[in-house]
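This report refers to the structure that appears directly beneath it.
Complex shown without one protein chain; remaining protein chains in place.
To keep things simple, chains are lettered A and B as they appear, and every chain counts its residues starting from 1.
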Amino acid sequence: MSRTTTTPGLPGMEERTQRGPVLRKGIGPTPTGWFDPRGRALGTWAFSVNRITGLGLVFYLYLHLAVLSLLLAGESSWNDFLELATTWVFLALDVLLLFGILFHGLNGVRVALVGTGIVPGRQQALFWAFTVIGTLTLAYGAIHILGSA
Amino acid sequence: MATGAAAHVLIIGGGGTGGALAHDLTLRGIKVTLVERGEITSGTTGRHHGLLHSGARYAVGDQESAIECIEENTILRRICPGSFEENDGLFVALTDEDMDYMELLLKGCAECGIPTQQLTPDEALRLEPLLNPEVKAAVRIPDGTMDAMRMPLRFFATAKHNGAQIHPYMEVKDLIVHDRVVSGAVVHDHVTGKEGEIHADIVVNATGPWSEKVAAMAGVDVPIRPSPGVLLALRGRLCNMVINRCHKSGDGDIVVPQRGLSVVGTSSWTVDDPDDLGLPEDHVQRMYEEGAKLIPAVKQAEFRAAWSAARPLIGSKEQADTGRELSRTFKTYDHKETDDLEGFVTITGGKGTTLRGMAELCANVICAKLDVQVECATRETVLLPHTAYYAA
Partner (left out) sequence: MQTMEETATGTEAETRRFRVFRFKRGDRTPHFDTFDVPIEPRTTVLDAMKWIQLHRDPSLSLRHSCYHASCGTCGVRVNGREVLMCVTAVHDLGREITVEPLANIPVLTDLVVDMEEFYERFPDEHPYVRRSEFNPEAAVPDGIATYVRYEDCIECGLCVSACPIVGTTDAYVGPAALAAAQRMLEEPRGADPARLIDWADDPDGAWRCHAAFECTEACPSNVNPAARIMELRGVLVGGRLAFPGRREEEAR
């Protein structure tokens, strides 16, 4: 458009044809880009939480490996760990981990079904269906995990 | 004033007329700069209901316009392939008065060279199941739907690729006039906030309903009356063909389908300021009522938008009250002849469908003034797609 026609002699033609600033999404003076789910719809919330849980699960994986390596240090250090692992705080974090696994897993199935064109138009319906399944499973799991304390 | 290959023409106004003129002059080898204060087609051109006129609406009362329309209708289909919903249209009679008018319509169309086909109510309802079931008869005519912005944009795209300088967001603040000669314009660039001058051998006023305002900058008068009408867009494509009421021009007597929408129009009144048209609520309601007479489903259809657009009608201020009586044909004013002012031409009036024809006449006048002896090539030149306007 403006970048390719210039009338010589008119002031400002050079400026007119330069590439202008590109705004990115995000509410507030500093745009926060892709990550900011505020003001967006359901699909982006799922997208953002999928990434957060993904990062969380990776972090958990390394934590888990570190914990398992305690076995190498002998029975007493493992028993110390088991004492910590049966406290309320730890069990609550276990429930949080379960949420992360369920959300990331079920949402992942949803993205796979929609994203390979198997069920392309039903992403919202799938989200709510999996929310129901996930919530029931989480409730069941939470009762058992916390009940074992 | 430079003539021939060295000449430079400045066109004020980025509507269909300006674009078609830029295209025509560029094909004839003339250097063209076009300035528009807003987005291309943001004046009247982009706002109309998108009817590709067969001319049938004017075949009874304004045969000059009707003949212009059917000629340009045929040419546009040839030079803008893939730009129209080519489904034809119907004139639908609902009352005995409508049936009387139908006789006049058929006669008028024959006189103007507009092909018609008479249909029984059953045939009409088979073509358009949502038509008013009380339809008495229908006439098929070669109406169509145009995209009111994208079709003119093809003219701009082609002109641009042939070397025309197209500058939207550049507003003319004043014309440069010395010793009864217009030699350019003072422009304000809304992109940079800077002001500058563009010099030209001929300045063309192609600003539609703003023609009077721009002409006043040169100290001359043109008899243009901005005549707005209300349009109503509804969600849902209630008809595939254009549906017209078979009676003398009146409010709400056309339903134009457009992608997944139906546009009902229009009404008519006159205003002084083309920037302040208003949107009379009673006119919007009238669109619903009259539109529903043609297609009853109009009443239940979901509202999409209601807006006003101003026709540039030629005629003196004293002549008309509603604007319907003014001629819808177009005119080129060479102000050397009308006002002894050299270097200034106004092209105005007309309809969306006749943009190319208007430009041809105006370009002929301009070429005569500039001593350019190249024939018009726009009847046969197929235009670039509208997306080319945005390509580097």
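Here is the rule we use: contacts are C-beta pairs under 8 Å (C-beta built on N, C-alpha and C of every residue); 3 or more make two chains touch, one makes a residue touch a chain.
Being a predicted model, the structure only gives us computed values, none of them experimental.
Student: Which listed residue (B:D96, B:D282, B:D340 or B:E380) would be found touching the missing chain in the intact complex?
Tutor: Among B:D96, B:D282, B:D340 or B:E380, only B:D282 touches the chain that is not shown.
Student: Out of B:Q63, B:T95, B:T192 or B:T381, which is the one that touches the chain we can't see?
Tutor: B:T192
Student: Among B:I75, B:C109, B:L130 or B:A200, single out the residue that touches the unshown chain.
Tutor: Going through B:I75, B:C109, B:L130 or B:A200 one by one, B:L130 is the residue touching the chain not shown.
Student: Could you list which residues of chain A touch the chain missing from the display?
Tutor: These residues of chain A touch the chain that is not shown: 1-3, 12, 15-16, 18-25, 27, 31, 33-35, 38-44, 46-47, 111, 114-118, 120-121, 123-124.
Student: What does the interface between chain B and the hidden chain look like in terms of residue numbers?
Tutor: Looking at chain B, the ones touching the missing chain are residues 38-42, 45-47, 50, 82-88, 117, 126-130, 140, 145, 147-150, 169, 171, 188, 190-194, 231, 233, 236-237, 239-241, 257-261, 263, 275-276, 278-282, 284, 304-307, 309, 385, 387, 390-392.
Assume only the chains that are shown with their structure count from here on.
Student: Hey, how far is the Cα centre of chain A from the one of chain B, in Å?
Tutor: 53
Student: Of all residues in chain A, which touch chain B in the complex?
Tutor: 1-7, 9-12, 15-16
Student: Would you tell me which residues of chain B are touching chain A in their complex?
Tutor: That would be residues 33, 160, 164-169, 187, 189, 191-199, 389-390, 392 of chain B.
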